[in-house]
Structures are given as structure tokens and as C-alpha cells.
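One protein chain omitted, others in place.
Coming up: chain A.
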Amino acid sequence: MKFFAPRGAIAAIALSLSAVAAQAQENPECIAPANPGGGWDFTCRQVGKSMQDLGLIDKTMQVVNLAGGGGGVAFAEVVNKRGDDNDLIVAASSATATRLAQGAYPGNTMDEVRWLASIGADYGVVAVAADSEIDTLPQLLDAIKEDPTSTSVAGGSAVGGWDHLKVLIAADAYGIEDVRQVKYIAFDGGGEAVTQLLAGSVQAFTGDISEAKGFVDSGDIKVIAVLAPERLDGEFSEMPTAREQGVDAIGANWRGFYAPGGMSDEAYDAWVSKIADLYASDEWKEIMAANGLAPLDLQGADFEAFVSDSVAQIQSISREIGIIK
């Protein structure tokens, strides 16, 4: 039994981290609706760390990973069990809006929670290998138009997910009639998709700037289009937008937070102003620059309207390509 005492004690300490945070109401908590290591996890941890560094919150933000159902488990948990928790925020992104739009969170809609604010956007990119003959977005889309079987496009999300939708938005804008013909191959994350682009298994990559950045710096891939309204700042300014090539397609993977539907107005306003202060800080600007996050400054009611618009837009595309009826 000598051995079990320390073993049990340490397990208890390790495991009670999440339990304690759930009970102590004054502690800020962020649910990342995915396993550690993904984008939502990053959003929670990075925002929590920066808020603490800036003194916006006194205690360490407790990050709880509640994976499952592409965020659906966390959404249902917040709606059903944590509906009036004032200390809780949940990381969200375009993927959340996509799934809400496609009804992939069974029985839940976006009105059941309060949307807080955005912390930036990751614009979509379309890239090809550095030695590819294709140099522009129209060239790629022409090749797809001529023979859809010749070009495979890889992305990090499942079929019907945001990476897939981005390339369909571009194809749709270019006048490809039946966008369902576009050959999309789903990989487990943008990193794997880029690797397969380098390996030559696929011809093009659709993803976020942050996923492509390291490989653009090293000269392994070239970005043929950024799906942003205008050219981005700094080191990203060399990448052409889809718009300037005559393809009117915009795809932004925004990152932000929602809060429980029953959160008090005071708490809601407090969180909104804290995230706004964070967004306005120089520290956050540096983090955005380092991670390829573009500005997207929406809080409170503005953000709520933005999410609602994007849900409607995704619904109409998904209906067009037959993912939902």
C-alpha cells in the first residue's frame, strides 16, 4: 500500500483540476470542444494566457477539452447543463457555424447560446506545390473545369467541412456548373494535407494561411490565391487574392467565442469588453501577426449578426451542393 498512496494522490490532483474549476464560480473557464492540439484548443489557451498576462483576469483560465461530435458534445453540454454559467466561454470558429448550418449538432441551433466576440480570422488559401505548372487560380479552375478527374484537392476537414466549402465557393464563383464534380480528398488536418501535396499525391491544397505559412516560407509550396477581400498586410502581402484574379470568392475561418444562453447581461458585457481589450492590445496584434490571423474586429451584437449571416450563407451553399436538403 505504500506505493498506492502517492500514486493515488497525484492522480487525484491531476484529475481534480477540471472538477475544481467547474465548482468554483469565480474562476474563468474556457471549453475547447476538441482534443488538445487543435485550433479550438489553441484559441482557448492562447486567449487565456494573453488575458492573464495583460491582467484582464486574475486567475489562470481553466481550459477544459470537451471533444466529440465536431463540437456538438460541448454545444449540447453548454445548452443543457451549463445554461446559466457566468464564468464560462467556449471557443468557436467557422467550423461551428458550418455544423450549425448543416444541422450536424442534432437538435441545437445558434440561438441557444450568446455569441461574444471574434478574435481574428484566418483567411482561406488555395496552394499548389512549388514546382507545379499552375501559377494562378483561374489556371487551376480551368483544369478542373476541363477534366474534374485530373485534379485532386486536399484539405484538412471532412467532406462538407469548411476547407471543402472554400474550394467550392471559388469553383462556384468561377462558373463551374456542377461543383459536386470537384474532387476533394479529406485528410486528418491541414498539416497532413500539405504533406500529401508535397508528396505529389494530390495537385492542390485548400486550407488556412496558418497551416500553409511554414511551407510558404521554406519555398515548398506556392499560394495561388488568398480568399480575402483585399491583400493582407506584411509578409502575406505578396499573395494574390482570388478577387484580383477575377474570382469573387471570400472564405474566412473566423475564430471567436460563444457563452451560455442564460449568461447574465452583466457577465456577458464583462466578457465582451475583456475580449475587446485583449483584441486592442499590442500583445494580441503580435500573436495575430505570428500566426497569420487577419483582423476581424466584431463584438457583442455585431458578432451575433455576423455569425447569423454566415450560417445563412453556408446553408445556401450546402443546399446547392446537396449536402443538406
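One rule holds in what follows: contacts are C-beta pairs under 8 Å (C-beta built on N, C-alpha and C of every residue); 3 or more make two chains touch, one makes a residue touch a chain; residues count from 1.
Note that contacts and distances are computed from a predicted model.
Asks: Report the protein name recorded by UniProt for the chain absent from the figure; options are "Cell shape-determining protein MreC", "Carbon monoxide dehydrogenase large chain", "Tripartite tricarboxylate transporter TctA family protein" or "Heme lyase CcmF/NrfE family subunit".
Replies: "Tripartite tricarboxylate transporter TctA family protein"
Asks: Quick one: which of A:Val78, A:Val247 or A:Ile323 touches the chain that's been left out?
Replies: A:Ile323
Asks: Which is it among A:Ala143, A:Ala186 or A:Ala270 that touches the chain not included here?
Replies: Touches the omitted chain: A:Ala186.
Asks: Touching the missing chain, which residues of chain A?
Replies: Counting over the whole complex, chain A touches the hidden chain at residues 1-4, 6-8, 10-12, 14-19, 35-38, 41-42, 45-46, 49, 52, 60, 62-70, 72-73, 76, 104-106, 149, 152, 158-161, 183, 185-189, 191-192, 194-196, 198-202, 213-215, 217-218, 220, 286-287, 290-291, 323.
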